[in-house]
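Structure in structure tokens, see below.
Shown here: the complex without one of its protein chains, the others still in place.
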Amino acid sequence: MSDLLFFFEVTLAGLGSGALLSLTALAFVLIYKATRVINLAVGEMLMLGGYLFFAFAAGFGLPAWAAIPLAIAGGGLVGAVVERGLIRPMLGESPIAVFMVTIGLGSILVGLVELIWGTDPRALPAFMGNTPIFIGEAYVSRKIAIAFAVAAVVIAVFLVLFRYWRGGVALRATATDQAAAYSCGINVPGVFSLAWVIGCGTAAGAGVLLGSIGGISPAMGVFGLSALVVVIVGGLDSVAGALVGGLVIGLIEAWAGTYLGGEFKLVTTFGLLLVALMIRPYGLFGTTEIERL
Amino acid sequence: MLSFTRRTLLALSASAAIATALPAAAADDIVIGGSIPLTGVFAFAGVGIEAGMQDYIKIVNEAGGLQGRKLRLAYEDTGYKVDASVAAFNKLTSQNTIHLYYGDSTGFAKTINGELDRMGTTIMAGASFATELNDPKAFQYQFMAGPDYSEMTGILLEYIAKEKPGARIVLVNSDTEFGRDPIAATKARASELGLEVVEEIITPPTAVDVSTEVLKLRRARPDYTIFHGYVLAPLPEFMTQAKQLGLETKFMGTFWSMDASIWSKVGEAADGFMGVMPYRYYYDEADNAPMLDRIREMRPEYQSTPYMQGFLTAMLFTEAAKRTLEAGQELNAPNLKAALNSIENFDTGGIIGVPISIPGNSIPVGRIYRYDASAQQMLPASDWISVQE
Amino acid sequence: MTGALDSGATGAARLEVEDLSLSFGGLKALRGVSFSAEPGSITALIGPNGAGKTSMFNCISGFYKPQKGSVRFDGRDVTRMHPPERAALGFARTFQNIALFRGMTVLDNIKLGRHAHMKTGLLQALAYWGPAQREEMELRAEVERRIIDFLEIDHIRNMPVAALSYGLQKRVELARALAMRPRILLLDEPVAGMNREETEDMARFILDVKEEWGTTILMVEHDMGMVMDISDHVVVLNFGEVIARGLPHEVQADPHVTEAYLGSGDPAALMARLKGETGTTGNSGAPTDDRREDVA
Partner (left out) sequence: MKIGTAKHSYQADEALLTTRPQRLWMGLFALGLCIAPFMLDNYWLYLACLVAINVASATGLNILTGYTGLVSLGQAAFMAVGAYTVGWMQLRLGTPFLLNIVAGGIVAAAVGLLVGLPSLRVKGLYLAIATIAASIILHFVFVNWQSVTNGNSGLTLTPATFLGTPLTDYKQLYFVFVPITALMVLGAANLFRTRVGRAFIAIRDRDISAEVLGISLLRYKLTSFAISSFYAGVAGGMWAYFFRVVTPESFPFVYSIFFLAAIIVGGMGTILGAILGAVFMTLVPELLRFGIDWLTPVLPNAAAMLSPVRTIVFGLLIVGFLIFEPKGLAEIVQRTRRYFHLWPFKK
């Protein structure tokens, strides 16, 4: 097998996992854009999505087409509850305080999942089929290909919604200037809730994809850290940044993991993050603005 | 602050005393202490270990105990965190006289061994089969109820060398202390046996997507792939993708990924997974395995491999204590360890298929099992292999 | 070190601004501004909103780097100096929207002003030992004697600043600036948002500072009554240029100035302001330039 083909395959695999990162990063971006909150619990929301799917599909025996929307809706519901219960009382507090609230939230979610489902890693019921996909001679894991397709469609849908849908416009308006959005009759608290619902739902959906690839465990929220790198590199408030950033990080992780070794994956990503912070603190596509305490 | 602490302490220790007094603890009980991970990433192991130890203790106590003294397990959950394990150790040893202790992780074993040397009262076994601990000089009061990790891969290599001389091997290890433990020894042993290690893959401990690693595997075209440092994930994904790609490689693992019930949840993809196992499985129908009969009698449903590990550890603890007491010696670390090391050609009641000896800190025997998805069981694929020198 | 502490004012300094130009992108905030503040005098910088007064102040204290021109302090060119270095030379300022440190008491805020003139190092600070303790004690004594009594804020010295009224906060800011041992004191709208009584108090304090401390004072102020009352010299800016300068009554009579003000807002109010009515800058206490201040 030629080295070039191998490189090509690795690159495809990197793009595939990069798409998952993009999707998760999208959850960060949606919430940040509307509410200026970095939700560090996105990783845990993702894990929760995986477990909800597990509960519906394996516990209640529902077919995948029913269990997936239910898991996403469940994630969205949790998002709504969190926004009303934990985030809204923190309105006007320093961004760091809200950030810490989401860290606490992550801990609570992990504990709840452990309490309900235990700590053993589990496999999700298979629903993606098994036939391998070949692009030319290059092999692509079917799950990864599906994840890529789903992520691409979802992000495209979001880009369109932002532009044309009323809710999307309201969200952008709120992101630009909350006070002005208020005075234009936009229901700003409603937009906040909406962003959390959609953001957490997206994360839950990403969790289903991720879980079907690698299984689920209470520790899978760590994936959120890599997605955090994506949003910092891409820009916290940029959907396009999440997309490009995810693919870039996915590729770099795949190349680093292959040619340097698996232990280099994370350190390469975070090294890159430091460089990005020093050169372009607001990300490749982010709005030029430095967060103030 | 201090008065708070002290008052709480008094209240708590009083009530704790009441609580522990409930199961009629006698002063001369022989207490086995335990830092056991009932929760956290290693909970599946801890739950089995606890049950196995309790069951063996019950068997001994029903037979009248040791010279009339009852055995008792005093344990705490650790969540598989070293500091929690140390806290549990300190709490338990403050409240009880403990000569036998079960610890949950390599880090904990290394941390506490200094303390054991100083105390000189207690020997320890545990869930860690770390190669480093298998050194009677550095860890004089430590032992493990099975082969260390390097011995485990040694057994696998022994098997491979017999099945397919000159086979190509890929090692897949997680980037943790646990995962990296046997790499060097495995490579050395493989070259001794004329096997070729064609690729080493290190995965991050939390890897969920293994596509690039599978590509590496595909390029290396091994006959055997040996995993170490995992319980389950990401092994099924490796195997599924390898099957999709039509790879011929046989997948192998070590003790902690050998439980049949875990693999039964994976389904068809698990078929053919092999690995080294020092104990018999719950359902093994072997002659002269009275202890397995006894276990099946006590527990009608399947018991995990960690259960067997806990059961055997309790058995060896008991044997060491018994030999010490029978020799009329004081229960302390040097005597207990000497008694343990005097175990030779010992019959474990069939838990291990061959008589065992413990000249050092480990029991370097094991057997290759292969998972049969249709039977949902691990079935023996070799005879018992000993790598004792 | 002890010597340094005694010399609360080591003499008033002369400030010269020469041909200063500053622009943000295409926007020209200052175009070739020149003026000077004479030692021991009060110079007022006035002009309508957006005339460039705060930009001027920010250039003088070192926030903004002007593209052209120079700032000279007693003949020394300080245009390229960082703000902390200027502070060490004797630049002290107050802010348009109060910039007190809300997490500290009044006393600590004032003490903070002395920062640049103190020498305690990190290790001494950790040990609070010998020189460090001595230095703190001397500072405390001097702050009590020369500033707290002087500005009549004894009763609030241990209060957190957040609990104070607007007028008192302004006074504490002045106190902090005085603790900086100013050789030139830059006051950015010292009486903005104050009622008449508070304004009069503040005007008196500023005059007292000039007389007792002999410090050069440069202030930006909208309250024309006060400007005319206490300034020795007035410089008028409009659209980033100096349109008039001179003694208060000369400037007051200058037709350019009237025109500049009339062109920029409600004529009646502005006329009233020119005539010296007070309280015209609004009393919200949160002047409009909030964001600019933050970027600064």
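Per-chain numbering from 1; labels A, B and C assigned in written order.
The rule is short, and it goes like this: a contact is a pair of C-beta atoms (placed from the backbone, for glycine too) under 8 Å apart; a residue touches a chain by one contact, two chains touch by 3 or more.
Because the structure is a prediction, the values reported are computed rather than measured.
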Visible chains in contact with the missing one: A, B, C
Contact residue for the chain not shown (choose from C:E18, C:E38, C:E136 or C:D254): C:E136
Sole residue of C:K53, C:R93, C:K210 or C:H233 that reaches the chain not shown, by the stated touch rule: C:R93
Absent-chain contact - pick from B:G48, B:G79 or B:P278: B:G79
Of A:I103, A:V169, A:A240 or A:L284, the one touching the omitted chain in the full complex: A:I103
Subunit B residues that touch the omitted chain in the full complex: 1-3, 5-6, 8-9, 12-13, 15-16, 19-20, 22, 38-40, 43, 47, 76-77, 79, 82-84, 86-87, 90-91, 93-95, 107, 110-111, 114-115, 118, 132, 175-177, 179-181
Contact set of subunit C toward the excluded chain (per top definition): 61-63, 82-84, 87-88, 91, 93, 95, 99, 101-104, 108, 111-118, 120-122, 124-128, 132, 135-137, 140-141, 144, 154, 158, 176, 180, 294, 296
Contact set of subunit A toward the excluded chain (per top definition): 38, 86, 89-90, 93, 95-97, 99-101, 103-112, 114-115, 119, 225, 228-229, 232, 263-264, 266-267, 270-271, 273-274, 277-278, 281, 290-293
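Here is the rule we go by: only the chains that are shown with their structure count from here on.
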Category of the chain touch graph - line, ring, star, complete, other: other
Farthest chain (mean CA position) relative to subunit B: C
Most contacted chain pair (by C-beta pair count): A-B
Gap in Å, rounded to a whole number, between the CA centres of subunit C and subunit B: 74
Distance from subunit B to subunit A - Cα centre to Cα centre, in angstrom: 37
Centroid distance [mean C-alpha coordinates] between subunit C and subunit A, Å: 50
Residue list for subunit A, restricted to those that touch at least two other chains: none
Subunit B residues counted as touching two or more neighbouring chains: none
Touching residues on subunit A, where the partner in the complex is subunit B: 1, 6, 9-10, 13-14, 16-17, 20, 114, 118-123, 126, 130-132, 139-142, 144, 210, 213-215, 217, 219-220, 222-223, 254, 257-258, 261-263, 265-266
Subunit B residues within the subunit A interface of the complex: 39-44, 175, 201-204, 206-216, 218-219, 231-234, 236-237, 240-241, 243-245, 262, 265-267
